[in-house]
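Mind having a look at this structure? Questions to follow.
The complex appears here minus one protein chain, its other protein chains still in place.
Right, chain A next:
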């Protein structure tokens, strides 16, 4: 535990660190773009300079916005997002060269748009707790976004999944934005109802079960998730929402029973879907018997794409072929769903591990932010959004490498797709905003959060961000696990339950 060190530590804003890391991230992305040209045509791409300047200006502008509006924001998050975005752009450009498509230009436009939007979020949203006011608006928005693809006229089915809407010629995946809205709703709902969810209810086999009426909203989400699974034929998105909700429920209540119930519900639903719907069963078949001749040759619904991806990654081996030297274009959707396989082929096992490490650090910085921030809403929001990134990586990379059945989810920042890029940059903006709050030296007097509970801990309030442990007569030392941030609003029960340990 880091209680003592952090409490006595001068908080460093970290903007200079961020600038240094940003230069590194830009060098990575811009360098990769140049290497793609060198690898395919032995020449730096003609639009390279413009690209380099554009990405640099956008990144530095965002860095400037952070200096201006969120000076204490986590210094690692932005460079990670820029780096991953840059690597993704280079790979999409590389696929473009092989297939003579125009994805990279559109992705570049989306990148610019996303980063501007992220800046706007940071400028306009001065305090993340403002979002809590819109808890139920967010729920409505989230549900609408989820069912939008099912509507006639604007909904569109692409590759068997009905997760698209077409507005004015632009295809969007509303679920990507829905995940942010629902994260806001979950955070707001759970922070208000966590006590009843956590404490009330009968006990069964050592598990504290929730009360039936508290189950309502959870069952609603379960139904919506299953609805997405069944009606939109999209296992990935439903897995994403359910994973996010179960994780946030667990964060709010600290009750393993919720995790058990959640997983059981999802497993039951998925099993029922697998036995009822052919496409879900086919996914399992492909997962388990990908290399069988019969499954490989089956079309549609065979393992052809998955196995092509595996072959691509295998041909990359330990060190990869190098940018532009492989044949990632042999895999269908090498620029979107299978961009991980493309990276595995050209950057090798080492490169792909580095990319995964970037994601891991990004998620862990987000969770660190959640631990650091003082208000329960912020904790839940930051924790939920971070976990969403982790789940998305897990579902995509696990699917491509046959760890789990393959489902259609985008790899955050890397994969081609405007909705995903915009949504993830907004997620990053929110994490940056919350981390600014988390790392900011607290003012002398704290304001009560809108709709929040009663501050507790007396002297604990008003201490630096990483806080003083809650002191209620019980000595709290390292190893007890009650580090900074527990001197919070919304946490009377935790203090009570913390004592006997």
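The rule is short, and it goes like this: contacts are C-beta pairs under 8 Å (C-beta built on N, C-alpha and C of every residue); 3 or more make two chains touch, one makes a residue touch a chain; residues count from 1.
Going forward, contacts and distances are computed from a predicted model.
Looking at the choices "Alpha-ketoacid dehydrogenase subunit beta", "Peptidoglycan glycosyltransferase", "Bifunctional diguanylate cyclase/phosphodiesterase" or "ABC transporter permease", the name in the UniProt record of the chain not drawn here is "Peptidoglycan glycosyltransferase".
In the complete complex, the hidden chain is touched by one of A:60, A:137 or A:330, namely A:330.
If you put the hidden chain back, the residue from A:66, A:122 or A:247 that touches it is A:247.
The residue touching the chain not shown here, chosen from A:94, A:128, A:179 or A:379, is A:379.
Chain A meets the missing chain through residues 247, 250-252, 254, 291, 296, 307, 310-319, 322, 325, 327, 330, 344, 348-349, 352-353, 356, 359-360, 363-364, 367, 370-371, 376, 379-380, 383, 386-387, 390-391, 393-394, 397-398, 401-403, 481-486, 491, 494.
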